[in-house]
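Complex shown without one protein chain; remaining protein chains in place.
And then chain A:
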Amino acid sequence: MERTDTYERHHLKATELRLGLPGTDEPQKQSPATASIKSNKRALPESAKDCSSNNNSCASDVKDGDCACAPSSKAQVVGWPPVRSYRKNCFQQKKNEPDVSGMYIKVSMDGAPYLRKIDLKVYKSYPELLTALENMFRFTIGEYSEKEGYNGSEYVPTYEDKDSDWMLVGDVPWDMFTSSCKRLRIMKGSEARGLGCV
C-alpha cells in the first residue's frame, strides 16, 4: 500500500544508521516494501548509554513528536521492552552507586571524652544506623515505641535538625531524616526522658 510505504519511509529514514554526522543529508535510498523486514542494527553503545541516562527526555520526545518524528537514538522506544516502570527503577538504584561525596556528621555521646564522625549515606534504614551506633559506643538502645520513644534504655538517640531543634531519632521517614540531620547526640536517659515522652 502506497500510504504504508510513505509512512515507513519516514520512520525508517529517521532511524537508519548513517555513516555521516547526524543532521547531514544522505542520498535518499529506495525503500521497497521489504524495507520493513530489514532488521535495524543495534545502536552504538555510546548512544544507548546516553539515551538510558536521559530516559525521560527520550520518551517525551517520542510522545510529542509529529508524523515525521522518530526516536533520534534507536536505543529507546516508549514502552519497549514491555517492562513495568517499578521493575525498571529497581535496577537504576544499583547503578547509581558511584556517588563519591559522603554525608559525614558528628556524633556525640553524653559522658564520652571525644566525638565521632559517621557517614549517614552508608546506612539505608534506622535499624542499621542504630546498630552501628550501639557498636561504636558500646551501649544499647531500647525498643522504639510511638508513644514512649525508646523504652527501657539508659541512652536515647537524638539529632539536631535544620531548624536547630533537637529531635528524637526515628519519627520521620528515613530520607527526610538524612536530609535534615546536622548532627547526632546520644543523650543520657535522665535528660532524655522529657524528650522521649511526647
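Everything that follows uses one rule, which is that a contact is a pair of C-beta atoms (placed from the backbone, for glycine too) under 8 Å apart; a residue touches a chain by one contact, two chains touch by 3 or more; residues count from 1.
Keep this in mind: contacts and distances are computed from a predicted model.
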Original post:
If you look up the hidden chain in UniProt, what protein name do you find among "glutathione transferase", "SERTA domain-containing protein", "COI1, F-box" or "Small ribosomal subunit protein mS26"?
Top reply: "COI1, F-box"
Original post:
Which residue numbers on chain A touch the omitted chain?
Top reply: 1, 3-4, 7-8, 33, 36-37, 39-40, 42-45, 48-49, 51-52, 55, 59, 63-64, 66-67, 75-88, 90-91, 94, 124-128, 131-132, 144-146, 169-177
